[in-house]
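Down below is the structure, laid out as structure tokens.
Missing here is one protein chain; the remaining ones are kept as they sit in the complex.
By written order: A, B and C. Residues from 1 in each chain.
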Amino acid sequence: MTATGNTPPKGPVEHTGRGPLTTEELAARVARDIPAGSYVNLGIGQPTRIAEHLPPEAGIVLHTENGMLGMGPAAVGDEVDPDLTNAGKVPVTEMPGASYFHHADSFAMMRGGHLDVCVLGAFEVSARGDLANWHTGDPDAIPAVGGAMDLAVGARRVLVMMKLFARDGAPKLVSECTCPLTGAACVSLVCTDYGIFAPGPDGVRVLETYGATVADLRERLSVDLLT
Amino acid sequence: MTATGNTPPKGPVEHTGRGPLTTEELAARVARDIPAGSYVNLGIGQPTRIAEHLPPEAGIVLHTENGMLGMGPAAVGDEVDPDLTNAGKVPVTEMPGASYFHHADSFAMMRGGHLDVCVLGAFEVSARGDLANWHTGDPDAIPAVGGAMDLAVGARRVLVMMKLFARDGAPKLVSECTCPLTGAACVSLVCTDYGIFAPGPDGVRVLETYGATVADLRERLSVDLLT
Amino acid sequence: MTTTIAATADEAVADVEDGSTVLVGGFGLAGMPFDLIDALIRQGAGELTVVSNNAGNGDVGLAALLAAGRVRKVVCSFPRQSDSYVFDELYRSGRVGLEVVPQGNLAERIRAAGAGIGAFYCPVGVDTSLTQGKETREIDGRSYVLEYPIKGDLALISAHRADTAGNLVHRKTARNFGPVMATAATTVVAQVTDIVPAGGIDPETVATPGIYVDRLVRAEARGLTVRGAR
Partner (left out) sequence: MTTTIAATADEAVADVEDGSTVLVGGFGLAGMPFDLIDALIRQGAGELTVVSNNAGNGDVGLAALLAAGRVRKVVCSFPRQSDSYVFDELYRSGRVGLEVVPQGNLAERIRAAGAGIGAFYCPVGVDTSLTQGKETREIDGRSYVLEYPIKGDLALISAHRADTAGNLVHRKTARNFGPVMATAATTVVAQVTDIVPAGGIDPETVATPGIYVDRLVRAEARGLTVRGAR
């Protein structure tokens, strides 16, 4: 599905003989972008689903910011242990080679740039890679940030996994975020149902599209798309 | 030997029917000033000897800055383990209830004010409690500070154990330190062969003398002695 | 000074004063010191500032303390949860204050208090509303915000096992804030499931050294952490 030949294509790969990616397909697509041997933090929500698509032989190690490396799949039945949860407070399991540490050590690990990849959900991402994923800006909302800001600065590559359009059709890849920022210019790659985008100081480069052409997306987005 | 009656004396206790304290007597005297249950760091050199005079039933826990609480006596014979030394690199032993931690955690423990007492040697202590114990000021000397400055700020009470006079007879309790400082106004109590002194913003208060009267000491010291 | 063993959780928190800042361990329900919080509710101290990762779940633990009207302000990273209705109601009606701190900054600021660090430059939250008004500095081409320590009068934490020297071992991700909060409060109380004699814990495995722990109390029952969980 993706271009993996010896000669990389010059422009974006347009997958038009199909619809946009389903959430499960998107999770699988993001999983393929995570190199073997990486240390990875998967944010709460949709990014959690990526774990199921990571090939066991790739030796990818999952970090959960509440104090663990080597997190395994969600716990089922007798595996459930109230002392072992992920950052979303869901009971999980432990892989061989795991380790536990306290919160200050866990966030030092993130802040110090030791994670290779983190994947986060988002309300909005700007063309230069600003991330907004902690607060809608609704004045009535109770603010709650958790580890979102720490994660935004805390991995060598910050990937966003989100739908390209909100339910009302408004694009979530924007010129300027309208929601309060989580981090500035921190996103390396935006993975969406309609395409994969690389934001940066020069603008948004399209790497792949799904169920749409670049031309289609140019009509629906207000950001310039580089190819 | 010390005044432990119900009515504390108004002035210093002069122990004149004897000579100045030997090093061993001084170590025992300092040991009596360490409350039961204290967490204590004993500096390299003479202060190390205090350990032998701490009553086992007092439950005093020794810290060594190279990463251990619950340090036991020096190791002998088969007990010697190159992986278990004190801050002076002397092989030591482990007490029940010990714990190990890395250097950053060990010095966080000190810097954070969690030790009740540390006892250090000194070249000089000033009337206000400045400590000089890391460098003689000799321009040819190779500077080496180790944990001295960390210890000087790193205990609730910093006790100095030293001889009151250098070999050449010069007093080591002085108006102003001539050696480079280890810490400013950090010493709570100066325990010497000739007496016990409490430095402070108002000057040096004499608590006890050994083998000399306060009047004798006033003749030999250039600091004002409060009584 | 020496760690003491309290006969009951009530005894362990008998001297808490109104207006105290209380660091409360736990992440969600894992590592939450339920017995100690319940005792604090019975003890009655009010006008508390609570520092914790969350602001209570369901009707238990921190949520119960909030419901009892004892908390003036919550300092936390993530108050809003699907079952934080007690906090939500108090907050919306203006009866409790809130300071939201990024989770890692919360941990590092607590560590700083315990480690004698006066303040530190942190790259988290630069150019966001949560650091507005804070001092910033460029260091080696990167922007940082100056963050200050968070110190408690009291820390209430939970651990797996203690020895009589006060050393604690934790269990899995229930370790979370416990070892850090233990360094940063004037009085530290830990509830544990078991207390063994000194020497009964391998010194290499101690996550919270006894020097940080003032009082121990046996938790009435293990598994409390699932009471009211969802």
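The rule is short, and it goes like this: a contact is a pair of C-beta atoms (placed from the backbone, for glycine too) under 8 Å apart; a residue touches a chain by one contact, two chains touch by 3 or more.
Given the structure is predicted, the values throughout are model-derived calculations rather than measurements.
Visitor: Can you tell me which of A:H15, A:R49, A:K89 or A:R111 touches the chain that was removed from the display?
Guide: Residue touching the absent chain, from the options given: A:R111.
Visitor: Out of B:G97, B:G183 or B:P199, which residue would touch the omitted chain in the full complex?
Guide: Checking each option in B:G97, B:G183 or B:P199, the one touching the absent chain turns out to be B:G183.
Visitor: Among B:H15, B:R49, B:R111 or B:K172, which residue is in contact with the omitted chain in the full complex?
Guide: From the options B:H15, B:R49, B:R111 or B:K172, the contact with the absent chain belongs to B:R111.
Visitor: At which residues does subunit B meet the chain that is not included here?
Guide: Touch with the absent chain occurs at residues 64-68, 81-85, 89, 94, 100-104, 106-108, 110-111, 135, 141-150, 152-154, 180-184.
Visitor: Which positions on subunit C touch the chain that was left off?
Guide: Within subunit C, the residues that touch the unshown chain are 108, 112, 115-123, 137, 139-140, 142, 144, 148, 169-172, 202-205, 207.
Visitor: In the whole complex, what residues of subunit A lie against the chain that is missing from view?
Guide: 35-39, 59, 61, 63, 68-70, 94-101, 108-116, 153-154
To be clear about the criterion, only the chains that are shown with their structure count from here on.
Visitor: Let me spell it out: compute each chain's centre from its C-alpha atoms, then which one is farthest from subunit C's centre?
Guide: It is B whose centre lies farthest from that of subunit C.
Visitor: Ranking chain pairs by contacts, what comes out on top?
Guide: Looking at every pair of chains, the most contacts join A-C.
Visitor: Taking the mean of the CA coordinates per chain, how far is subunit B from subunit C in Å?
Guide: Roughly 35 Å, centre to centre.
Visitor: Using mean C-alpha positions as chain centres, tell me how far subunit A is from subunit C in Å, no decimals.
Guide: Their C-alpha centroids are separated by 30 Å.
Visitor: By residue number and range, which residues of subunit A touch two or more other chains?
Guide: none
Visitor: By residue number and range, which residues of subunit C touch two or more other chains?
Guide: Those would be 111.
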